[in-house]
Structures are given as C-alpha cells and as structure tokens.
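What you see is the complex with one protein chain gone and the rest in place.
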Amino acid sequence: MYEFEYQKPKTLAAAADVLKKKKDAKLMAGGMTLIPTLKLRLAKLSHVVDLAGMKDLVGIKATKAGVTIGAMTTHGAVAASAAVKKAIPALAHLADGIGDPAVRNRGTIGGSISNNDPAADYPAGLVGLGATVVTTQRKIPADKFFLGMFETALKRGEIVKAVEFPIPKRAAYMKFPNPASRYAIVGVFVAETADGVRVAVTGAGGCVFRVPEMEAALAKKFAPESVVGVSIPTDGLNEDIHASAEYRAHLVTVMAKRAVAAAIGG
Amino acid sequence: MDVNVSLTVNGKKVTGKAEPRTLLVQFLRETLGLTGTHVGCDTSQCGACVVHIDGVSVKSCTILAVQCEGKKVTTIEGLAKDGKLHPMQQAFHENHGLQCGFCTPGMIMSAVDLAKRNPKPSETEVREWLEGNICRCTGYHNIVKAIMAGAQASHDLKG
Partner (left out) sequence: MTDMSIGRAVKRTEDLRFITGKGHYLDDFSRPHQTYAAFVRSPHAHAEIKKINKTKALKVPGVVAVLTGDELAADKIGTLICGWVIKGKDGSPHKAPPHPALATKKVRYVGDHVAVVIGETLDAAKDGAEAVEVEYRTLPAAVDTASAHKPGQPQLHAEAPNNLCYDWEIGDRAKVDAAFSGAAHAVKLQFVNNRLVPNAIEPRAALADYDTGSGEFTLYTTSQNPHVARLVLSAFIGIAPEHKLRVIAPDVGGGFGSKIFIYAEETVALWAARKIGRPVKWTAERSESFVSDAHGRDHVTTAELATDKDGKFLAMRVNTVANLGAYLSTFASAVPTYLYATLLAGQYKTPLIYCDVQGVFTNTTPVDAYRGAGRPEATYVVERLVEEMAAKLKIAPDELRRRNFVQANEFPYTTPVIHQYDCGDFQRAQREALRVADVAGFAQRKADAKKRGKLRGLGYSSYIEACGIAPSAAVGSLGGGVGLWESATIRFNPTGNVSIHVGTHSHGQSHQTTFAQVVADRLGVPFESVEIVEGDTARTPFGMGTYGSRSAAVGLSAVSKAADKIVEKGKKIAGHLLEAAPQDIEFRDGKFRVMGTDKEVGIAQVAFAAYVPHNYPKDLEPGFEETAFYDPLNFSFPAGTHVAEVEIDPETGTTEIVNYSAVDDFGTIINPMIVEGQVHGGIVQGVGQALLEGAVYDADGQLASGSYMDYTMPRADNVPSFKVETIVVPSPLNPLGVKGCGEAGAIAAPAAVMNAVHDALRAVGVDKVEMPATPHRVWSAIRNAKKKAAK
C-alpha cells in the first residue's frame, strides 16, 4: 500500500467536505474492494475517509410499502434480516451470495453500489426491483444510478445514505458465479413489481442492464418458458478466460429462466 | 504518520503504533507478535487471516488496524480458555482436519463463527460457509467432518 491519511468523520457533511477539498481522497465503507485495491498498489490515495462512524447509516427498516437499507448495512445483516427475508426474500438470498461469510460481515450495500463493479450482485438487485438510491443530495432511481463500468450517477462529494426497495409481488435472483472469484459471470434478477416485470442482468456486460424482451414476454405470462426463446445479443458482452460473450448470452437466458422458476416456486 | 491504536485483543487491552496503511494482520503479527494469524494471498480470498472482530469473522488482511480502534479482536491464540482447547480446536485435532496447519487458524476461526450461528450445520452448509477459506492439503473432507463435530460439541458445551 502507498501511504495515505486516515480520517473517520462523524458527519456526512464532514466526509463530503474532505472529498471536496482533497482530490485524491476516497470514501471507504466496508473496504472489501478498496483495501485489496490499495494492497495491490492499484490506487494511490491522499486520504481514506472511513464512513464507519456514521451509525445512522446502518440498519434495515421495513414498512408495508418497502424496505429501506442504510448504506453501511453489511451484506451479512441483509442476508440475516428477518424483515428482508419476509418482505423480499430474493434480496436476502442475493446478499447471502456475495463474497464469502467474512466478506459479508464487512462489505456494505452502499459501498457495493457506489463501486459498481460490473460483476457485483447488488446492481442487479437494485435495478431488478426498481429501487431508489437515497444520497446526501437527492433520490436517484436505480435505472439512472448505474451508468457504466465502475461508474455511477454520484457526483463528487455525494454520498449514498440508503437504498429504498419497493416490495415486489415475487422475485428471484440467480447467479452463475465465476468459478475462481465467485463474482457473477452472469446474475439475473427477475421481479414482478407493481410497475411491471423487471429483468436485470449483472456480470454479462460492462454494467447492469435490463432485458426488455424478457420483461415483455414475462408480462404476458410470468413463466420460465416465456424467456427460453429470448436470447440477448452478444455485442458488448464481457469476454474473459472464464466465459465468452456467447456463453454469457446463453447463461442470461438460462439464469433468467431459473430465476422465474424460483420466483414462482418461492 | 504513525497513530496510536487501542483495542482489546484476546481479552487484553493493548495499544500500539500503526501507520494508517497498516493492516490488522500486520499489527497482530508484527506489533503484537501474534503470528498465529497467517497471510496466504493478496486478494482477500484464502482466509488464512480470519479473526473475530466483536464476535464475527473478518479477514484481518482486509481491514486496517486503525479501523479496529476500540474493538474486541479474538485471534486463534485467544480461543483456548484456561488451558482448555475450544471444542472446535479439539474437533480439528480429533478429525485430522489439518495437515500443514497454515490455513488452520483461519479455518477454525471461521468455523467458530459458523457454529455460533448454526449449531448443527449440514455438510452442504459447512462447505458453502467455507467459500472464503482455502486449504490445499486436506481436500476439505476432514475439515468438514471436524466442523460438523466441533459445532455440535460447542453447542453441547453451552447446554
């Protein structure tokens, strides 16, 4: 690691202030991506701004309308939450599949979505459920939050406070993990929501995306066979030593089919 | 650049100097001489470094020492109490759950966390829980056996 200064501000305003003043400062939530990045000397920062002091960013609130998860809530807490399991079991299942237990004990929803790794799970959950990201400055619909590979709508100094999830009629997440890293090669979140069916895909492309053809087919009939015939184009899909674009495209269909089956079954 | 870090390690209050970039595992090994916690990779995957922070398993290679200010850390050295092995340690011994021993401290710390949450884990649950702990020697067969036995024994001990 390169040297840096460590700060643990007490308020979001103070944290935002550091970010504004220091151009090589970065926020740290759980640190599950940031610290490995620093360890491999892939980033050089002047300041690491630890958000762990902000206790009001931790917690899960469930109402009839939805579930609100504080930005500093860990994946482990979401996975274990009785409220989440009851309201949106698919989301608890998604959180339970992130990283490994020790990573889930530290990694947070706010950190994950702000980083927007193309193979992360939460982006599919947020987009699939039509969630809203609450920041220090505004509310951003998930569809407009994830802009590209490691890129979000967050402005400099803007910090995620929470994510609001509406409760879907039914939903499921199916992930085909990279055998080595266990990140998603393809992860598909399917949800039947008040605003229609949503199908969100992570891992396959540079950023989470929706599959309108599948959504339309599922809107007509919410059944696995509805998506079997829908294949997505390979253009722009990721290719690496683990999976070709073609394979990823194929897996999107398979995982979507299985997600629909799981949503119906559960 | 050094800052003072105060925390409780294995029940003892300790204070030591650390750079902001000092990882908890470095602090434990180099400053406190607790070399039972190991480093086996640089991508937070092997789990040889797992310790407990405030009772839950954490990879000590992926947390800064300064982040642990005021926290309670338990390492493999702190698991046995009053000269008596923790049931999970005993189970690893009884079931030949280790060979070279390098991954073992992390395996045991991770397993203890599982046992707290799930006193009767199934084989599948144990195998899934170990996603973040890599062993190259044992083929996991006896580790899984040990953890199932150790979880049960931990539970029995509590009554």
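Order of writing sets the labels: A and B. Residues in every chain begin at 1.
The definition used in the following text is that a residue touches a chain if its C-beta (ideal position, glycine included) is under 8 Å from a C-beta of that chain, and two chains touch if they have at least 3 such contacts.
No experiment lies behind these values; they were computed from the predicted model shown.
Participant: I'm checking contacts with the chain that's been left out. Which of B:Gln99, B:Asn118 or B:Gln152 qualifies?
Facilitator: If we include the chain that is not displayed, B:Gln99 is the one touching it.
Participant: Specify the residue from the set B:Asp54, B:Glu123 or B:Asp156 that touches the hidden chain.
Facilitator: Of all options in B:Asp54, B:Glu123 or B:Asp156, contact with the hidden chain holds for B:Glu123.
Participant: Out of A:Tyr122, A:Phe145, A:Phe176 or A:Phe209, which residue would touch the omitted chain in the full complex?
Facilitator: Spelled out, the listed residue whose C-beta touches the missing chain is A:Phe176.
Participant: Who touches the missing chain here, B:Lys17, B:Lys120 or B:His141?
Facilitator: Here the residue in touch with the unshown chain is B:His141.
Participant: List the chain B residues touching the unshown chain?
Facilitator: Residue positions of chain B that touch the missing chain: 21, 29, 34-43, 45-46, 48, 75-77, 79-80, 85, 89, 92-94, 96, 98-105, 108, 123-124, 126-128, 130-131, 133-145.
Participant: Using the document's contact rule, name the residues of chain A that touch the chain not shown here.
Facilitator: These residues of chain A touch the chain that is not shown: 1, 3, 40-41, 176, 179-181, 240-244, 247, 250-251, 254.
In this text, only the chains that are shown with their structure count from here on.
Participant: I'd like the Å distance between the centres of chain A and chain B, where a centre is the mean of that chain's Cα atoms.
Facilitator: Centre-to-centre distance between chain A and chain B: 28 Å.
Participant: Which positions of chain A touch chain B when the two form their complex?
Facilitator: 1-6, 8, 31-32, 35-36, 38-40, 48, 50, 52, 76, 99-103, 105-106, 181-182
Participant: So in the complex, the part of chain B that touches chain A is made up of which residues?
Facilitator: 1, 3, 19-21, 23, 42-45, 47, 50, 56-59, 61-64, 66-67, 110, 113-114, 129, 131-133
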